[in-house]
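Below: one structure in structure tokens.
Yeah, one chain of the complex is gone here, protein chain that is, but the others are all in their spots.
This part shows chain A:
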């Protein structure tokens, strides 16, 4: 009874799986072995070893579906490495991710239960290897180093370059597994069922069908040998799965600062009710140019704050980051970055970028961190309805620090919360241009509405230049002089 069972099990496996699943004692011959109850198993294994080890004639496997046999063989790995090297994506290291059918887990559990069910009175050792590695683990161990050697690039588990391998077996060959899967006990959620979130609903849908991990885990948890016996017949048919490869590079990030010289160019695409207001934007000018250079499919623009369409951004510029999805080009020399920068700067006179550099995903947090501590310097051209004299300008220059209470300006009231914000303005320097015009330079806390500080927004920003001068003022032009943030660091490309 046991003898037939064990022969059947061994017949279902490839040589690597045999070594993996059965206890290591079975593979060691010593003189004392001759009389033990399992010496016949050792002989049977020995025969299998002779016929299958290092054989190029792959038969497949009832459990690993050829993963540890054909798909960890040198000739296959060479082919894989060639495909990866020819995928057209630059990479300096790689990681491997592996998708297999979860039927593997199910079948392995069955074999384990069978082996454990053999009474020790018949065979005196435990047949199941207590240190049995999973197919996925072993496949990675067997393949990563040969791949490193063939590709000439190191394996790094946090690498941004993902070699996605997918091994699939035709569902028709997994008939027994599917039927077994249908018998699983789906846990009933007790009590009042809450309205599921979108994510939870999606998860539930996935859970309902096919060889998903939660489904298989449910069955493995039950570990019902009798039930499994009804569905599985030994030996398993020895199968070889089909193989697909996809190489994907994780998003990469570029950072820099941009300058805006136009009062008719918006920062991001300005679309109202599906209609474009402006032909282009800063985001699109540089995003599309770099997207093309990098061969990326998509880009996401993030910046440290924004300015109105009629505000220039000068001086050090405003920090931004660009995230590129599935890029082809991923390694940049300073010369190449300088070239990209030149390409953008020469394509338009409305804007420019500087300090373009490669950053990691972690670095992007630097830009978002502590935005409250950031300050910005502005230069505003103002106008006064009444005549100004040097006393007025002195009054402004004597201000050390102005603490403002700003109610949400009317111009953004339709899309911002109604609240009163406390902000401060420092380093005020005013210069009289003529009787009615003056230029004021100042440093403000992030989030200060500067235009409202000048005209007072119907008295809703207090104090304003109007209340300080006790004369009606208005703003004509506004320039951002600098966004005082240490990120991204300045780079000298030696122009």
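Points worth noting:
We adopt the following convention: a residue touches a chain if its C-beta (ideal position, glycine included) is under 8 Å from a C-beta of that chain, and two chains touch if they have at least 3 such contacts; residues count from 1.
By definition in this document, contacts and distances are computed from a predicted model.
Per the UniProt record, the chain missing from the shown structure is "Simiate", taken from the list "Simiate", "Beta-adaptin-like protein", "Zuotin" or "Trafficking protein particle complex subunit 10".
Within the whole complex, the absent chain has one touching residue among A:86, A:121 or A:264, and that is A:264. From the options A:335, A:362 or A:434, the residue with contact to the chain not on display is A:434. Listed residues A:154, A:214 or A:459: the one in touch with the omitted chain is A:459.
Against the chain not shown here, chain A presents residues 263-264, 272, 309-310, 381, 383, 407, 410-418, 433-437, 455-459, 474, 476-477.
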